[in-house]
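If you scroll down you'll find the structure; I have some questions about it.
One chain of protein is taken out of this complex; the other chains stay put.
Take a look at chain A:
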Amino acid sequence: MSKYYLNYLDELESEAIYVLREVWAQFQNPVILFSGGKDSIVVTHLARKAFYPSKIPFSLMHVDTGHNFPETIKFRDDLVKELGANLLVGSVQESIDQGRVAEEKGKNATRNALQITTLLDAIESHKVDCAIGGGRRDEEKARAKERFFSHRDEFGQWDPKNQRPELWNIFNGKYFQGEHFRAFPISNWTEMDVWNYIRRENIAIPSLYVAHEREVVWRSGAWIPNSEFLVLEPHEEVVTKKIRFRTLGDITITGGIESDADTLDKIVDEVSTMRQTERGNRSDDKRSESAMEDRKRQGYF
């Protein structure tokens, strides 16, 4: 075999770097949507590689639901400091206070859908023309249809049936005033690829991904962390378990799994034997068969 070929991780990395450089070249004011989750951490790491020895040329934008894991916020602040990057925060609490959105009611109320308004407001007020996300096509069936460069109309909406064709690796990031783009550099990565890459590159991740003891409540088939935002049902009981999280979102909707995987090697092993999809523990995706498609159409991540 010829020595002139890349292994799959190098090929995916090179593709993502290419996408990030295209974003930089084609847009005026691109930002990275940074949630503190592993996917946006990997995208940030790739951006560092893409522009080395220059600094990361993107601000990090965080949509803060106010229902955070404290670990995520500390991780975010440490990383921003290390990169010397600019942090932009869109606050869901502020959107609520300003009457832009109303808190959901009922026992499964979350702030997940409220983020859409805050995100679109932040994109508009900071004059962002491209928001780079860590979305991957293997995550969910609506995301499987995403382009690398994905157009959003002036209302921030995605029109999945009328997307621009994306051929070869030629990206069309042209837009009219008021519209914007989302870019997904790690579109072609799977959860396994992300973990293999984190291990290979030894990328720092929030401790939440690693098995740890935590107070949790069993709800809808997952261990939901106990927090000041959690309203207990009469039959529910807080217990302490050794768990870790496969995805990180709003603390009220992110379910953990019982796990002993307390090192990157063990996590990679564990992920490779998983029989459930990673978003299976996200109650935001379980609301209906097209929960993600509906939110994405409105402007979700």
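Heads up, the rule we're going with is that a residue touches a chain if its C-beta (ideal position, glycine included) is under 8 Å from a C-beta of that chain, and two chains touch if they have at least 3 such contacts; residues count from 1.
Criterion: contacts and distances are computed from a predicted model.
J.: For the chain omitted from this view, which of "sulfate adenylyltransferase", "ABC transporter permease", "Molybdopterin-dependent oxidoreductase" or "PucR family transcriptional regulator" is its UniProt protein name?
T.: Of "sulfate adenylyltransferase", "ABC transporter permease", "Molybdopterin-dependent oxidoreductase" or "PucR family transcriptional regulator", the absent chain's UniProt record names it "sulfate adenylyltransferase".
J.: Give the residue, chosen from A:109, A:144, A:204 or A:238, that touches the chain omitted from the document.
T.: Of these options, the touching residue for the absent chain is A:144.
J.: Using the touch definition from the top, which of A:22, A:39 or A:250 touches the missing chain?
T.: A:22
J.: With the missing chain put back, one of A:163, A:207, A:227 or A:298 would touch it. Which one?
T.: Reading the full complex, the residue touching the unseen chain is A:163.
J.: With the missing chain put back, which residues of chain A would touch it? List them for me.
T.: Contacting residues on chain A, toward the hidden partner: 1-2, 4-15, 17-18, 21-22, 24-25, 48-55, 137-138, 141-142, 144-145, 160-161, 163-170, 172, 174-176, 187-188, 190, 192-193, 196, 274-277, 280, 289-290, 293.
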